[in-house]
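Excluded from the complex is one protein chain; the other protein chains are retained at their positions.
This part shows subunit A:
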Amino acid sequence: MGRVLLIVRLVLADVRRHPTQAVILLVSVAAATAMLGLGASLHGATEALYRKTRTATAGPDAVALSPGTDRATIRALTSLAHMPGVVAYSGPYREYYTTLTAHGSTGAAVVQAADATPGPIDRPLVTSGRWVRPGGVVVERGFATALGAGVGDRVTVAGRSLPIVGIAVTAAHNVYPWAPGIGPGGGPSDGGGLVWMAERDTRALKTSDLSVTSFVNLKLRDPDTALTLGHRDPAVASAVGDTWVNIRAWQDMAAQDSIMLKASQPILVIGSWLLAFLATAGVATLAAGRAAKQTRRVGLLKAVGATPGIVAAVLLAEYLTLALLADSLGLVAARLIQPVIINPSASLVTTATGPTGGTIVVTTLVAVAVAALTSLGPTVRALRTETVTALADSAHQPQHRAHLTRLSALLPTPLLLGLRLIARRPGRAVLHACNTAATLATVTGLLMIYAQPSKGYPGSAMANDLRNAQEHHVILAVTAALIALAAINTVTTTWTTAQEARPTMAIARTLGATPGQITAGLSVAQLLPTLPGALAGVPMGIILCLPFSAGNVTWPPAWSLLAAALAALPATAALTAVPARVAARRSVARTLSAEAA
């Protein structure tokens, strides 16, 4: 118990002494696990949400649709409702193809004639306002969100102005903008939103020249058999005869709803791995920067009798605890963000469905791996160092790199200093180059995705627009997260380099280097690896994007890719300027006195 208390006390003391490092570790790992949690939980998430909506609204197992309202059509639909295996039904209902205008925006719409009291199947869930009444309409929530309309707003439906009395969701139709299911006359649908109107109000639509589809909602004895309902089914064939009837199973609707997320999932998953890499790079830099102090701390602990086990526990516990805390924060963030991502149309009930047990295991493993990868090396090195050597703080000697040193002698002072700083820790320069490459790969992905023309659903412009918007929002969010983390890493790397090189830079100043040259040298140490990293990041991004393109790739302008790569240089210069300047302004006498102490 005493040992545990000691470990806790030492860990807490260290976190209190280095709060910024703890925060950076938390933010980095939390960002990575949040994105990973989101990416991993997308698979099947929308289907799960559809199931919840289906339960909440007594959704049908199948919907049979047929263009027109003639007697043969109605007879065919009614026959379907009475075939074996159907335990309940509602309808036939009519839906009219028209437009709806709200706040100056007009969108394609299907107007469903609704019962004042919904039947046993398809009882739309009113999320605000009330159910339909004569003289007022209820707008499906995804459609209302897209139009920016709410209860009390007036909308124009088929040329008639009516107030919105309610907003609702349903599982009997696909999510916005695929509500029509089939197009006018049974042709392809151009997409649109759903509006419910009192039966009495739809009489005016009957007299107009609008296309109409009739449909019936079916409840089956075995909902899983809904997918087998079709014209090959003898019962269905006998019921519909020659009438053209389209049967949509609930499974099809669930799958249709997740189409919107198909492009988002790889973006999130790949983005999360890149973020995890950046988190590892950032935390590794922090850990390496503290290695010398940690070694001395280990020496002190050993000197007062701590066993290797206790020492290892103290060193690892801090990173592991922070990583696990960050994992929890990331998962909470993923759960909070998930409803927005998995329900982009807002047409399904709003509940968080994840993260699942599997997702939690994956993100926790990643968080632990980040902690282990970054702290294990310094911990093992510290443990292997003899106590006296550790106390002397001379355990780690920088390597002599004669070639780089000779080369740097030919260069102006800032480049000389920058190159020699890189020579001290070449691994860190490589890490920084990878940091830049990962960021530029994502930026390239962003440019690639934005360059692609709208595709995927011929004749369904609204669906394409919504899917593209979803894709653009996700890649934009991923890119923003990566840039933010890369920026934190750049500042961290500069500061760590400046801290480690403090004595060397102080010596250089006693020998005549100006603060400006020191500042420039510290910036150059980051700028030199930035350029190859940026140039490597562009093809990396293209390679990552190509497997997800549908064959015909539209390339973004070459100048935009080059500009993105070159923009990394001024961005790095700006990010390194402040920490480098602060480090260069430190008192030389004080630094050297502290080193000598």
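Here is the rule we go by: a residue touches a chain if its C-beta (ideal position, glycine included) is under 8 Å from a C-beta of that chain, and two chains touch if they have at least 3 such contacts; residues count from 1.
One rule holds in what follows: contacts and distances are computed from a predicted model.
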Leaving aside the chains on screen, match the unshown one to its UniProt name from "Beta-ketoacyl-ACP synthase III", "Phage shock protein C (PspC) family protein", "ABC transporter ATP-binding protein" or "Anti-sigma factor antagonist".
"ABC transporter ATP-binding protein"
Where A:Gly107, A:Pro266, A:Gly377 or A:Pro515 are the choices, the one touching the absent chain is A:Pro515
Hidden partner sits against subunit A at residues 394, 397-402, 405-406, 409-410, 413, 416, 420, 423-424, 503-504, 506-517, 585, 587-589, 592-593, 595-596
